[in-house]
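Missing here is one protein chain; the remaining ones are kept as they sit in the complex.
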Amino acid sequence: MTELYSKFLEFFHNLLHLPVLAAEKNGAPVDHLIIYIHWLMIALFIGWFLYFVYCLWRFNAKRNPKADHAGTKSHMSSYIEVGVIVAELFILIGAAIPMWAKASDVTKIPDADKATVIQVVGQQFAWNCRYPGKDGKFGKQSMTFVTSDNPFGVDPNDPDGKDDVPKTSFAEMHVPVNKPVICYVSSKDVIHSFKIIAMRVTQDAIPGMRIPCWFEPSKTGRYQINCAQLCGNGHSTMSSGFVIVDTQEDYDKWLAAQPTAGGGAGGSLE
Amino acid sequence: MSDHSHSTEAHKHSPQEVSKHVKIYIGVFLALLVGTVVTVGLNAVHFDSIKLTVAIALFVAVIKASLVACYFMHLISEKKMIYVILGFTAFFFVGLMFITLSAYADLPANTVTH
Amino acid sequence: MEIPFTSKPRPDTGIYNSKVGIWLFLASEVMLFGALFSAYILLRVGAPEGTWVHGLLNIPIGTFNTAVLITSSVTVVLGWASLQVGNFGRYKFYQAITILCALAFLGIKSYEYREKFLHHEVWLNHKIKVKHGHQEVETDRIIGHLEYEGHHQYFWNTKRLKGTPEEKDKDGKVIKAAVPPVESFKMIPDAFHYTMTPKELAHARKESAGVAHEEIEIKASDVKRLSAFVPSHSTYFAIYFTLTGLHGLHVLGGAIVIFYIWGPGAKMWKTDPQRYMNRVEVSGLFWHFVDLVWIFLFPVIYLL
Partner (left out) sequence: MQATTHTESHKGAHDAHHHHHEPGFLQKYVFSTDHKIIGIQYGLTALAFLFFGFLLMLCMRWSIAEGANAAQIKDYVIRPIPLVGGLLEKLLGDVAPKGIMSADLYNSFGAMHGTIMVFLAIVPLAFGAFGNYVVPLQIGAPDMAFPRVNMASYQFYFIGGVIMFVSFFIPGGAAQAGWTSYSPLATTIPTHGQAFWLVGMVFLISSSLLGAVNFIATIIQLRAPGMTWMRLPFFVWAQFVTGFLLLLAFPPLEAAGVMQLMDNVFGTSFFLPTGLAVGGRLADVSGGGSPLLWQHLFWFLGHPEVYVLILPGMGVVAEIIANNTRKSLWGYKSLVYSVLAIGFISFIVWAHHMYLTGMGTKISAFFQTTTMIISIPSVIILTCLFISLWGGSIRFNTPMLFALAFLPMFGIGGLTGLPLGFAAADLHLHDTYYVIAHFHYVVAPGTIFALMGGIYYWFPKMTGRFMSEFWGKVHFVGSFIFMNVVFQPMFIQGMAGMIRRMADGGLNYSTFKNPGAVGGLGADVMNMHKIILIGAVCLGLCQIPFIINLFWSIKNGKKATSDNPWGSTTLEWQTPTPPPHGNFDKEPIVVRGPYDYSLPGKDKDFTPQNQA
C-alpha cells in the first residue's frame, strides 16, 4: 500500500516536472505539499470543466431554444451546487490546516550545535560565504563595517573572527551530507535571493538583515546555487555557484585546507 | 429630473441654530489651543518612560483631531454614506499600520538586523 | 439631461455630489499620510543608535504655527456659518483671515527650513573637545553653523569639501567653473547634540543660553562626513522634510482653492448661492483635514 502510494507520488513528481530532490528532510514536505495542492486543483478543474462542457452542449441555443429565467429551480440541483461550494470551502480551509503543520516543519530551524552553520552574503554578482572555523563561533559583525573587501561586516578587532573561514565570490561552497546546514543569508548591496533548487531552499538576501534558512542534504553531489531575485544586469550570471555536498570526512579535509581570516589553515568544527 | 428634486428645500439653517453653532466653534477653537499648550507643556516635563510620553502626546492629538473632525467637519451629524466611506477607510488604514508593524515585530527566530 | 445634485442633496443619501467627492478624496489622503506615518514609525523604531534626531526643531515657532493653523481652521468654519445666515461680508472677512493665516504658516515654515539648511553636522575621524553647557566633552560629532570665508554656508556636504573640477562642453567652452577644494572651515558648535537624552539636552540648552560659542577650526582631512540638516542627513530629516513638505503643498493647494472661491469665483454667490455654499463647505473640509494632519505631525516630529 505505502509502496503504491509512493509510486503515485513519484508519478506526480514527474508529471509536474518537479526537479530532483537532494534534501529529503526539509524538501519532501515541500514537494508533497505541492503535489497535494495540485491534486485538489486538478480535481476541481476536471469537475468544473466536465460540467462546463456539458452545459455548453446541453444548453446551446439550438438544443434549448427557450431559456429558463431562473435556471436551476429544482431544489435538487441547487443543493448539489451549494454542496459543491461547501466542499470547496472545506477543502480550501480544511486542507490548509494539516498543510501548515508541514509548512512549519520547513521553517523550523534545527539546533545550531547539531548543524553546519554558514553565513552567506550576496553581492552584485556573486556569492560569499563564511564558516565559523575551529571555535565554532563567528567573529562579531555589523553592517556598519561592511566595505567592498569586508562583505560580512566583520569586526576587525574581534578575536573570534580570526579562525573564521571566509570564501569570497566562491565557485563552490562545501557542506557535509546528512547533517542540517543553517545558512544565515544577507546581502551587502541590493536584494538577492539564495536558492538551491535541488535542496528546496530559498531565502531572500536582504541588506541590513541576516536571516536564517536551513536544509539537510541527503545525497552527495554538486548542486546549482541560483539568485532568484532581480538584482541588476548581472542577475542571470549570478547562477554560477555550486554547493558541493561531501561526506563528513571529505568535508573536514576540505575545511582544514582553507585559509582563515587571520591567516593559516582552517579546521573542522570539532 | 423631476423625481428627486422637489423633496429637498435649500440647505440652510436658521439663524438661531447658526449662532449656537458659532458658539461651539469658538469653544472648540479654544479647546484646541489649550490642547496644543498641554502637549507642549507635557513635553517639557520629561517623563522617564518614553512610552508614556508618546502615549500621552498621541492621546491629546487624537482628542484634538476628533474635535476638528466632529465639529469643524460636522462629522458628528453627518449622513450615513459618509460614515460608510470612512468606515472602509478606517479598516484599511488600521490594516496598513497594524499589519505592517507586526510584520516587523515577527521575524524568523535568530534573525539579525543591522 | 443635466447632472443632478450639484447643489441640492440627493434625497436618499442626503448629500450633494461634491461632498461625496471630497470625502472620498480625503479618504485617499488618509491612506497617503497613513503610509508616511507608518514609514515614520518604522524608521524611528529601526534607527540605529545615535542616528535618530530629536530636539533640534524650534518648538516655540512650531507651537505658534500650530496656533496659526488652528485659527485658520476656525475662521473657515465661521465664514461658512456666516454664509448660512446670508452674511456675505462677514464671510469675506473670515476667509481673508484664513488666507492670511495660510500664507503666514507657509512663511514661518520656510523660515524654519532655512534655519535647518544653515545648520550642519560634522562627523570627525577622531574625537575633539567641545563645550556642552559648562561641561567639556570629547566627541567626534558636532552640530552647529558652518563658516567659510567669513560667511555662513548652506547645504554643505562631504562632496563639497573635495571641490569639483571644471566642466566643459564638446567645444571646450567652460559650462561650470571649477569649485576649489576646501582645506579647512570653521564650525560654531551648538552646546548640545541630538544623541543626548531629552533631559540632558534640555539641560545643556538651558545652561548654554547666553554663553558665547567659540569657533572651532576643522581640517577637511579630519572629516568623515559632513551634512547640512537636509533630507539626506538622516532618516529623521528625510521623513521630516517629506512629511512637512507634502503637508506644505496641501496648505498651498488649499489656500489657492479657498482664494479662488473667495475672489474670482465669488460671482456664483449671486447666481447659485446654494452651490456656492457647497463649494465653501467642501474647500473647508479639505482645509480642516490639512489642519488635522498637522495636529498629528506637530507632536510627532517636534516633540517626540
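Think of it as A, B and C in the order they're written, each chain with its own count starting at 1.
The rule we apply is simple: a residue touches a chain if its C-beta (ideal position, glycine included) is under 8 Å from a C-beta of that chain, and two chains touch if they have at least 3 such contacts.
All figures in this text were calculated on a predicted structure; none of them were measured in a lab.
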Request  = Indicate each shown chain that the hidden chain touches within the full complex.
outcome  = A, B, C
Task = Using the definition of touch stated at the top, determine which of A:V106, A:V120 or A:V165 touches the missing chain.
result = A:V106
Note = Of A:I118, A:M173, A:I206 or A:A261, the residue touching the omitted chain is A:I206
Ask   = Mind pulling the chain B residues that touch the left-out chain?
value = 1-4, 81, 85, 88-89, 91-92, 95-96, 99-100, 102-104, 106-109, 111, 114
Note = Absent-chain interface residues of chain A come out as 16-20, 22, 29-31, 33-34, 37-38, 40-41, 44-45, 48-49, 51-52, 55-56, 59-61, 64-72, 77, 81, 84-85, 88-89, 92-93, 96, 99-100, 102-107, 123-124, 142-148, 151, 153, 188-191, 193, 195-204, 206-209, 211, 221-224, 226-237, 239-240, 242
Remark   = In the full complex, chain C touches the hidden chain through residues 1-5, 10, 13, 15-18, 20-21, 24-25, 27-36, 39, 42-43, 46-48, 51, 158-159, 227, 230-235, 238-239, 242, 246
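Following the convention adopted for this analysis, only the chains that are shown with their structure count from here on.
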Request  = Could you grab the centroid distance between chain A and chain C? Build each centroid from C-alpha atoms only and quote it in angstrom.
outcome  = 46
Note = Separation of the C-alpha centres, chain B versus chain C, in whole Å, is 21
Length of the line joining the C-alpha centres of chain A and chain B, rounded to whole Å = 45
Key: Per-residue overlap in chain A, given as positions that touch at least 2 other chains   = 144
Overlap residues in chain C, where contacts from two or more other chains coincide = 48
Inquiry  = Per the contact definition, I'd like the list of chain A residues that touch chain B in the complex.
reply    = 107, 109, 142-144, 184, 208-212
Ask   = Along chain B, where are the residues that touch chain A in the complex?
value = 107-114
Query = For chain C, which residues count as touching chain B in their complex?
reply = 1-2, 4-5, 8-11, 13-16, 19-20, 23-24, 27, 30-31, 34-35, 37-38, 41-42, 45-46, 48, 59, 63, 66-67, 70-71, 73-74, 76-78, 81, 84-85, 198-199, 202, 274, 277-278, 284-285, 288-289, 291-292, 295-296, 298-300, 303-304
